[in-house]
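Below is a structure I'd like to ask you about.
A single protein chain has been omitted from the complex, and every remaining protein chain is retained in its original position.
Residue numbering begins at 1 within each chain, and the chains themselves are lettered A, B and C in the order written.
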Amino acid sequence: MIPTRHAGPVAAPHAASAGTVPRVMLWVSAALLPATLFGFWLYGWPAVHLWWVTTGSAILGEAFCLRLMQKPVAPVLRDGSALLTGWLLALSLPPWAPWWAGVIGGLFATVIGKQVFGGLGQNLFNPAMVARVMLLISFPVPMTLWTAPLPMLSANAPGFVDGLRITFGTLPATFDAMSSATLFGYARSELSRGVDLLQSLAATQAPTISLLGERAGSLGETSSLLIAAGGLLLLGLRIITWHIPFAMLATIALFASLMHGIDPARYLSVGIHLLSGAAMLGAFFIATDYVTSPNTAVGQLVFGAGVGFLTYVIRTWGGYPEGVAFAVLLMNALTPVIDRYTRPRIYGRDRRGAPLEIDP
Amino acid sequence: MGIFEKIFRHHPPWGVHPDDHKLPAANAPLRSLPLPALLYVPMQQHVGSPARPVVLVGQHVLKGQLIAEAQGNVSAPVHAPTSGRISAIGEVTAPHPSGLAQLAITIAADGADTWCERLPVDDPFALAPEEIARRTAAAGVVGLGGATFPAAVKFNLGRRLKVNTLIVNGGECEPYLSSDDRIMRDRAAEVVDGLRIVMYAIGAREALVGIEDNKPQAIAAMRVAAAAFGNVQVRPVPARYPMGSDKQLIQTLTGKEVPADARAAEVGVLVHNVSTCAAVHRALRRGEPLVERIVTLNGGALTRPGNLLAPIGTPVVDLLRFAGVSGRPARLVLGGPMMGIVLPHARVPIVKGASGILAFDAAEAHVAEAGPCIRCGSCTRACPMGLLPLEMASRIGADDLAGAAGFGLSDCIGCGCCAYVCPSHIPLVQYFSYAKGELSARERSKLRNDATRRLAEERVARLEREAREKAAAAARRKAERDAAKAAAGAAARPLPVRIVKPASEAAT
Amino acid sequence: MWLAIFSLTLLGTLLGLALGLAAKRFHVEASSIVAEIEALMPGSNCGQCGFAGCPRAAAAIADGSAPVTVCPPGGKALAQMLAARLGISIDLTSVADEGPQIAIVAEDICIGCCRCSKVCPTDAIVGAAKQIHNVIREACTGCGNCIDRCPTEALLLQPLPVTVQHWVWPKPATVVIALAV
Partner (left out) sequence: MTAYLLLLLSTALVNNVVLVKFLGLCPFMGVSRNMDSALGMGLATTFVITLACAATWLLEHWLLAPFDLGYLRILTFILVIAATVQFVEMVVKKSAPALYQALGIYLPLITTNCAVLGLALLTAQEKMSFLRSLVYGFGSALGFTLVLLIFAGLRERLALARVPAAFAGAPLSFILASLLSLAFMGFAGLSFQ
């Protein structure tokens, strides 16, 4: 009746909840699936090819680093985090971006963004956003070439092979589609030409905004509805909490309504801010990354509000048309500071850590 | 209880809700263990100094006879759990995670189970409160919820600090365990009488019995038993681990928060376990010292799980045999799965604080490999003390114990919620136990250092004193010699004298 | 030229005066780091470090002529504390530390010569001439001074036995995935 021997003393508890890291990653991937499939449909085969090139590169980058450090490769890859990093990066790229953008981005995300810091859980910046920002700064032109929606089975849509040729650059980008612009980019360029928003948005060539997402934009960022559905799934499963998405979207909405109210000719409306660009994807999937965001409720509210505020500032006054990636990185950098100043109150102590007064 | 209430049932913002696994063991009727042949009674079954044996090998003792007396202020005596012969006083494996040995008295039972003379009290409320505390202490009653703090010490504390409210802990939030549940169902009258004696002993005006709402029969039984006493209220509390922890139960029932580094009594409440109250009842009304307890036998490797009434000192192996083991248990746990300790083998005796023995099958004992922390924050949400387990563990991992202490390591109650919810299966509790132990070891070595320094200083002082005394003695002898010589010289012709050894040299 | 000399002189004088005043106003007594280090040392003056007593060793550690690992009885724990105090980082893996030790008298070969008790820095050895000596466990620092003095080799250094009261949980093994680093 001697029980099995263990190497050392086994500490309590002798029970565990069902949650595991691969399970979390799996659910996040599942939540991304609707928006991704919609993106595939909307932008056709080149988007599919870009997706697998990017995620493949991210996974390869991770595997390469693990091999180099002589760590076991398979168990780490199985946690699904590299897949998710590549996936999120792919969703944030222009759908017809060339293959090398996906490769460079994917490798940069997992190698420089993550493995250099020691792998999962140790990185300080969101790997996907690090890669996104690096690509945007290094290759501003291809990273802001947008495709008008060209649904997969429609007449002009490129087929599988044409898609490959577009992604891998052998087919010159002669498709009319390539000349489209996002709403933010359009509004900005029109504003700089001296056309105010009231006129430019009323013009016939103005990009439209739609809840389902039939507009020009990044591969997986256009369908606010599907992204929000995925986000609600994660909320329901308690994989993420409401604090960051709520604080981020509420802050964007607050500033947008404030500024739009002051001068509708210069500032875009709340709806455009929330439904266009990367706000939804950022709020539910990127800013909520466990590793690089604070882990107390108050800290998460501060973090989300910060991302929202910086997003609005960069979108409205900054040099780039979209600011979510920068805002996320900047708030990632501030996370340790936020964590430090938003520690929860310990039972029996006040906020500063001194024991409570004895009050019989 | 509508659906609405089920969905929005209020639960505290802390803690976890593990599968409770209490059935079918909790519903199996209480059984008595047949008397084992050999009982190993450890000397340290309580918080404080170990008891000191007062019997000799070979001596015959009766059930309930004092075999080891309390030593010091915080300690408890130990009594013979059955009648028989003392066959050894030596070391046995302690019910302790280290698996190290500790002193125990071995009794070979004679099978008669003859009680020694008992001194029951008909009306404990006629005694002075001090006398109740004295009798409780003499009966060796300690906290039976697991903390094993000597009960009488708490009585005196409560009386001194004018405690108003007695909280009776029937939480039993640990999964698998049902010994408190059982005692409330089967001996509710004893529990209520015991808690009234405790109230009287500490001078409390009201008693709140907190019982988790997953034990409806216990709540009903206790309500019936307490119906006659207006100042005893049975209060169901949400089933949420760790509701049975003093601080959390006090907060749930009274809204009061015990300040850090303070005792509950300082905010006017005192917590006693239901089983402790029953033991107080037996000690006073029947004059029986604490020599047996109800132990929950549970776990996937047992064929007949349930609650057993067993004498203290029974080897775990006897309990397991009685409860029927299927195959070889993958792990033996003393206590509950959240805070219990792993037993190295089954020849460990049960002690006063042993609320349960869990024999896990392979699936239950599965230890998942620890992965890296992904900072998901589940642990911070689960922590009932408002700590940041992930920050503490990462600092302990990097050997920054002082940093971990800065995050409130000393406030950790070791409940295991954080490790339970961790998706990376990081053994957080072990990190904290290690750090706490290491910090207190450092504290000890600092005290030892100070003691050493004092000893070294005393030695220097001693050497100086001895040198001084030697010098003084030499000087005195010289003076005596000189005087003697002078006297002799006065009588005879003075001789030239050469001093052989100057005093200063003698002193070196 | 003269203007430059004059203005620089004036500037220097003014700033110098201001700083002089400030130095008076904000004067602080320098704290003695030697005293702080000495407080951390075991204080038994056993001499194993090669210095005449703990105060000397503390002075040597403070001025950098002795490493923080100089004190054998202090072991790893002391080296860590000293390094933290002095703000230096050290590699402790090379420091041999068998944990605390104490001297034990083998009672069957002790002849009661009293030589050991004379060198014990903490008076931890008791025993009269021709009587078996004994080591007081609480007072022994494990410095080892007595070991060589014993003519019959009756003194041994042994690790302090671990008891249930003093046992400490081991630190959990680092994450398996990171083991290969």
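Observations on the structure shown:
Here, contacts are C-beta pairs under 8 Å (C-beta built on N, C-alpha and C of every residue); 3 or more make two chains touch, one makes a residue touch a chain.
Quick caveat, the model's predicted, so the values are computed rather than measured.
Though it is not drawn, the left-out chain touches A, B, C in the full complex. Of the candidate positions B:Lys352, B:Arg395 or B:Arg453, contact with the hidden chain is made by B:Arg395.
Among A:Arg67, A:Arg238 or A:Arg340, only A:Arg340 touches the chain left out of the display.
Within the whole complex, the absent chain has one touching residue among A:Gly271, A:Gly318 or A:Pro355, and that is A:Gly318. With the whole complex as reference, residues 3-4, 7-8, 11-12, 15, 18-19, 22-23, 25-28, 31, 87, 174-175, 178, 181 of chain C touch the missing chain.
Interface residues of chain B facing the missing partner chain: 372, 394-395, 397-398, 400.
Against the chain not shown here, chain A presents residues 69, 112-113, 115-119, 122, 124-125, 130, 133-134, 137, 310, 313-314, 317-320, 323, 325-327, 329-330, 332-337, 339-340.
FYI, only the chains that are shown with their structure count from here on.
Taking each chain's centre as the mean of its CA atoms, A is the chain most distant from chain C. Counting C-beta pairs in contact across A-B and across B-C gives the higher total for A-B.
Centre to centre, using the average C-alpha position, chain A and chain B are separated by 51 Å. Inter-chain centre distance (chain B to chain C, centres taken as mean C-alpha positions): 36 Å. Contact with two or more other chains is made by residues 169-170, 172, 177-178 of chain C. Multi-chain contact residues of chain B (touching two or more other chains): 97-98, 371-372, 427, 430, 433. Residues of chain C touching chain B in their complex: 41-45, 77, 100, 120-124, 138-139, 141, 162-164, 166-172, 174-178.
In the complex of the two chains, the chain B residues touching chain C come out as 44, 94, 96-98, 100-102, 369-372, 396-397, 426-427, 430-431, 433-434, 437-438, 441-442, 444-445, 448-449, 451-453, 455-459, 462. Chain B makes touch with chain A in their complex at residues 16, 18-19, 97-99, 161-162, 175, 247, 251, 257-262, 266-268, 317, 320-321, 325, 328-333, 337-343, 345-346, 358-360, 364-365, 367-368, 371-378, 380, 384-388, 390-391, 407-408, 411, 414, 416, 419-425, 427, 429-430, 433.
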